[in-house]
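All protein chains but one are shown in place.
Chains: A and B, in written order; residue numbering restarts at 1 for each.
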Amino acid sequence: MKLSIQINEGPYTHEASTTALNFLKAAVEAGHEIFRVFFYHDGVNNGTRYTKPPQDDRNIVATWSELAEKHNLDLVLCVAAAQRRGIADEGEQQRNGLDGNNIAPGFRISGLGQLIEAGIESERLVVFGD
Amino acid sequence: MSMLHTVNKSPFERDSLASCLRLAVNGSAVLLIEDGIYGAMSGTENSAMVKESMEGISFYVLGPDLKARGISEDRVIDGIKVVDYKGFVDLVAEHDSSQAWL
Partner (left out) sequence: MSDVKKFLYVNRKAPYGTIYAWESLEVVLIGAAFDQDVSLAFIGDGVYQIAKGQDTTELGIKNFSPTYSALGDYDINKIYVEKESMEARGLTVDDLMKLTWEDEDEDWAEKDSIQVLPAKELAEIMDQQDIVLSF
């Protein structure tokens, strides 16, 4: 099946993004196609570059980046939610005159239309949140 | 149409499970995940509500979330099937749509 995922919460504070990662790995293993993973609300914090979790625990952001590369995933952070929470890529940095950017590898920033499109183009949309 | 409902919060914390059961039609499925797994336990104040709903609704609980919380499978209400993440994926594929009760 062609499926998309919506994630409403950031890493660690809520289990949402960990559950989504475990679900996504199982879906890929079962041969399903992941059309898009869309991060909304605090979920955009899954795409922040400077996290440094303790060595003995999972590295959520790095796992997203690794999976994105391994499986050619489309990980999208909502631009409005990202701006509100201070996550920026190079494009946002240029457009808004910021002194840097902090997006993690494998993620891109785009509009809410990408979420709606994911719903239209996928056979299933699964939401993880609080 | 057959919908898969996921509930991720404890019925002792939030009304998500109660709302889900009020609004899920017969023939749908409910999967308890994350803190929602406490809704699968027998001998609690919420067990009766869940057991009543089981007549028309298929119940599942995510094993890894039970284990993480130290809840053994013998404490799960009879008739609720324990699934792993592969089972979660299969449930999404087998149903026409999914709804998350957050």
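In the analysis below, a residue touches a chain if its C-beta (ideal position, glycine included) is under 8 Å from a C-beta of that chain, and two chains touch if they have at least 3 such contacts.
Computed from a prediction, not measured in an experiment: that's the story for all the values here.
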*Indicate each shown chain that the hidden chain touches within the full complex.*
A, B
_Tell me which stretches of subunit B touch the chain missing from the display._
1-3, 15-16, 19, 22-25, 28, 96-102
*For subunit A, which residues reach the chain that was dropped from this view?*
6, 8, 40-41, 80-81, 111-113, 115-117, 119-121, 125, 127, 129
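As a working rule, only the chains that are shown with their structure count from here on.
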*asked:* Distance between subunit A and subunit B based on Cα centroids, please, to the nearest Å.
replied: 26
*Which of the residues in subunit A come into contact with subunit B in the complex?*
1, 3, 8, 15-16, 19, 22-23, 25-27, 29-30, 32, 124-130
*Which bits of subunit B are touching subunit A when the two form their complex?*
6, 8-9, 33-35, 64, 84-86, 88-90, 92-93, 97-100, 102
